[in-house]
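Take a look at the structure below.
One protein chain omitted, others in place.
For reference, chains read A and B in written order, and residue numbers begin at 1 within each chain.
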Amino acid sequence: MTTVTKTEDAAAPGGPESFLSVRDLSVRFATEDGVVKAVDGLSFDVERGRTLGIVGESGSGKSVTNLTILGLHNPRSTTVDGEIVLDGKELVTATEREMEQLRGNKAAMIFQDPLTALSPYYTVGRQIAEPFRKHTGASKKAAWERAVEMLGKVGIPNPEQRAKDYPHQFSGGMRQRAMIAMALVCDPDLLIADEPTTALDVTVQAQILDLLKDLQQEFGSAIIFITHDLGVIADMADDIMVMYAGGAIERGTTDQVLRSPQHPYTWGLLKSMPRLDSDLGTPLAPIPGTPPSLLDPPSGCRFHPRCTFQDRVGGDRCVTERPLLGPDRSSACHLTAEQKRTIFVEEIKPRLG
Amino acid sequence: MKEDLVLPTPREAAAGASGEPLLVAEGLTKHFPVKGGFPVRRTVGQVQAVDGIDLTVHVGESFGLVGESGCGKSTTGRLITRLLEPTGGTISYRGRDITRASRRQLAPIRSEIQMIFQDPYSSLNPRQTVGKIISGPMEINGIDPAGGREKRVRELLEIVGLNPEHFNRFPHEFSGGQRQRIGVARALALEPKLIVADEPVSALDVSIQAQVVNLLQKVQEELGIAFLFIAHDLAVVRHFSQRVAVMYLGKVIEVGDRDSIYTRPRHPYTHALLSAVPEVNVTGGDESGRERIRLAGDVPSPINPPSGCRFRTRCWKAQDKCAAEEPPLVRLSGNRDGHLTACHFPEEPTIEAREQDIVLDPALAALEETDED
Partner (left out) sequence: MLQFIIRRTVGAAVTLFLIGAATFFLFVAAPSDYASLACGKDCSAQRLEDIREALGLNLPIAQQFWDFMSGIVMGRDFPSGHCPAPCLGESFYSGDLVWDTIADRFPLTLSLTIGSAVVFLVIGLGTGMLAAFRRGSPVDKAATGASMVLSSFQIYFLGPIALTVFVYSTGWMEDPKYVPISQDPIGWLVGLSIPMVVMATIFTAQYTRMARSSLIEQLAEDHVRTARAKGMSQRYVFFRYAWRGSLIPIVTILGIDLSSLLGGAVVTELTFSLQGIGRLAVDGAVNKDLPLTMGVMLVGAFAILVLNIFTDIAYAWIDPRVRLS
């Protein structure tokens, strides 16, 4: 309640309507090999009831960002700068106690591997009831009933009985449903889903993705959906932010980013991904090289060592000057808007089969 | 060539999928016993990991094996490389039955069938240099290439796109994608005729995945090596394999040429699988062009699988016959040659959207019901 003025920042994309607002976030880890700049100067907004898809490869900083929003990073080895404002409340400077009140209540999280993310020692029902009791002060019995109700809602058959089971007695898909029930039990305004279907089989993934979409309709939460899979993001997200080496490099609506992408890295992702309908005569076009080490990230544009369009920019701007990502629809690349459009239409799109 | 058998040149092999069969598995079965019981522990059940499957990999072709967890695709790969002993059925390689062949009898064949594993981190010995890892198979099999092993290792590194000067480095000095290239170089060291690749790219990032897929494709086409390509990613398998088999709970339920499987599938499970793949619509066409099928629940346990057709418990077309009678894997009328389906009540050969989506998941059905009201 003390930091309302922050959102009046002129550079703020999205404006005051945004429910979650991240500004110039930097996250650094101290490791034995040096300081890892896991996230560097990241800003974005999420609106109520919308889904922001964050796509990126391993090491892009997408998971770290979201752990930081909930304050789940290790405070001893991590330095966080910038600001995170959730519904008017600043979180970077919030106390541990304040964060506890918020986690699982206003903002909840679903993790990748439901087998390891659920405790093997307690029943599924208890693990779902626990945050409900804590945040609403409900009685043990009422919390248990709520847990059973939630299990039923996410499609666990026979929820009264299954609530008494332990996670290892559930199948993979059921565990992820239980995880979703646990995250939604306090009706959070923000749900962060970190690769929630990566560990699941494809037919089960389809069920879980549809379930999340349907539940969002009912609960009206904002969702941040983190994934490396462009197909999943296309299915789930309203807006997309593409991350590379600790920063956002392109953002826009799902249609904009996937149908008329502007950044060479996004082009690279699309060209390297086989699709069920792609032309088999067109070979995949991988992005050359490997993602950079975040101990010593490249100067200028972090993608420049792997980028094949540097010569179109001219000079050494790509090496010396870090391109900025604007608010709304934009991409962090020194190519001109005209170049981006023509390169995509003339050189990239035909190769997407 | 140590053997008298005449092999077709790579070019001939690549010409037709209906070429000479290289590896034939018939009725291949692997059951793992489940122990339990009281007072004396005994075998109380069998995990029917692979249960009587037939498949043929032709010389120089890439044969894809897809399915979800527990379908037995990885076990099949391990049976074919004889890392596991089959419980039943036969495996023959170039016409020779190798199902029960001893170590000694297998020796000359071992070098011709190689394997690439999923995890590039754990499948390379961290204490050996890359040179040692790649030359290891040559040493074990007593192969001395002209110009020495080190020269050959450099050649192999070059083929897989690594710097040949790096043969003295250790695996941890390489990235995931580069490690998988080392795995490919090791597999190539013995000039194999068949490579069994078990989820070779699923541990890699998208941009790196494409590098390795392209490498494997190059190896397959230029060196004429046949592949048994095992993966859960349907798009990758489609990209890489000329023929594809779909497995479910230890059975092959549909097999055929790529085009038939991906655009004219007949088995309900194949339909469900294809419809579940989330796709990027880059072309901007009609979003709802594909059918939507949402199954209920997960794959059942391969211990005591359902009677008859194993998919029947999750199938929207199941009838009494499906429980009573196991459908044979046969060519249905209208299917292309070699397109076999194991189903009593096959679907139409199209993946176009249906009038009504098939939503079997009760939670989804309930939520979508209320949406429509």
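Everything that follows uses one rule, which is that contacts are C-beta pairs under 8 Å (C-beta built on N, C-alpha and C of every residue); 3 or more make two chains touch, one makes a residue touch a chain.
Please read all numbers here as calculations on a predicted model, not as lab measurements.
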{"item": "Options A:D87, A:E100, A:D238 or A:E321, residue touching the unrepresented chain", "value": "A:E100"}
{"item": "Touching residue (missing chain; options A:V55, A:A108 or A:M150)", "value": "A:A108"}
{"item": "Contact partner of the left-out chain, one of A:K37, A:R50 or A:H135", "value": "A:H135"}
{"item": "Residue among A:L70, A:I84, A:L190 or A:L215 touching the omitted chain", "value": "A:L70"}
{"item": "Contact set of chain A toward the excluded chain (per top definition)", "value": "70, 72, 76, 96, 100-105, 108-109, 111, 113, 116-122, 130-131, 134-135, 166, 168-169, 179, 182"}
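Operating definition for what follows: only the chains that are shown with their structure count from here on.
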{"item": "Whole-Å gap between the CA centroids of chain A and chain B", "value": "31"}
{"item": "Footprint of chain A on chain B - complex, ascending", "value": "68-69, 175, 177-178, 205-211, 213-214, 217, 232, 234-236, 238-239, 258, 262, 272-284, 294-299, 361-364, 366-368, 370-371"}
{"item": "Contact set on chain A toward chain B in their complex", "value": "57-58, 153-155, 157, 171-174, 177, 201-207, 209-211, 214-215, 217-218, 228-232, 234-235, 258-259, 268-278, 280, 283-287, 290-291, 349, 352"}
